[in-house]
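What you see is the complex with one protein chain gone and the rest in place.
Let's turn to subunit A:
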Amino acid sequence: MITSIQKRALHSSAKCLVRVKPPPLTIRPPIAPTVKNFEVNDDHPLWQFFHDKKYLRSYEDLDNAGRPWTVPELRRKSFDDLHSLWYTCLKERNILAREIQVLQAEIDQPDQQFMAASDRVRETMWRIRHVLSERAHAQQNAREVFEQSEEELLDDFKKYYLDASKDEDADVQDALKRLQLAVFGISEVIDENKVDKHFIKGIKFISNLKLERYSSDHEKYSELTPITDAGEALVIFHAEPTAESLNESIDAVLEMRQNGVSVDRYDEIETIQAYLNKLLEE
């Protein structure tokens, strides 16, 4: 005898219509958070604290063969080189510091190999500072010496400049360029210049020098010199170091004097700066 339940089981519809029961309610192991859910940009600034985007370098990946830069090596480098080397070292130390911190959590003490690598970088860094301080002291000393013997040095140069023969013209002009940059801070490139009292003093000194060398036999020379007006000095300063060019500029200065054009002593810096700015715009 077949029961009604058994009869129902024989129908094909019984399988289709069977109610799908949801999985029973049971507890499952806890779900731990994971960093896989994050997407980080390749240019994220914090990547700078990772070497090659690695969480931790192996001992083989560490630079064990290298040595710190020596002071004589660093002395040969320019300021820009030292500057970039400093930041390269700083980034490397940041990476190492993070890795040491990570390792410390595991082994309860700072890792010796990573510490040694960090110390090597640190050594380079104090040497960079040492070299820079050497340069700063040297500059300071030079400035002090220069302050004491500025007149003497300028007199020496004046003598050299005026006594040089015509054949030495090119050398003399190069020396003048070096002097104007070193003593008065006047650069050949206009936009590098900052007009201050040294700049004004420089153009006055150089214009007088040029006049004495190239135009001392001009009829109006004794009337004209010494040049004390900054505007006049600038006109002569700009002139080419030849007799013709300087004579033209002398004519221009005389015309200025006739027309009563002059720069007030108290407005020199502003007026010359404005003139340079105008030149730059053109």
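Worth pointing out:
Assume contacts are C-beta pairs under 8 Å (C-beta built on N, C-alpha and C of every residue); 3 or more make two chains touch, one makes a residue touch a chain; residues count from 1.
Keep in mind that, in the parts below, contacts and distances are computed from a predicted model.
Missing chain, UniProt protein name, picked from "AP-3 complex subunit delta", "Large ribosomal subunit protein mL67", "Vacuolar protein sorting-associated protein 16 homolog" or "General transcription and DNA repair factor IIH": "Large ribosomal subunit protein mL67". Contact with the undisplayed chain is limited, among A:A32, A:L46 or A:A170, to A:A32.
If you put the missing chain back, the residues of subunit A touching it would be 22-38.
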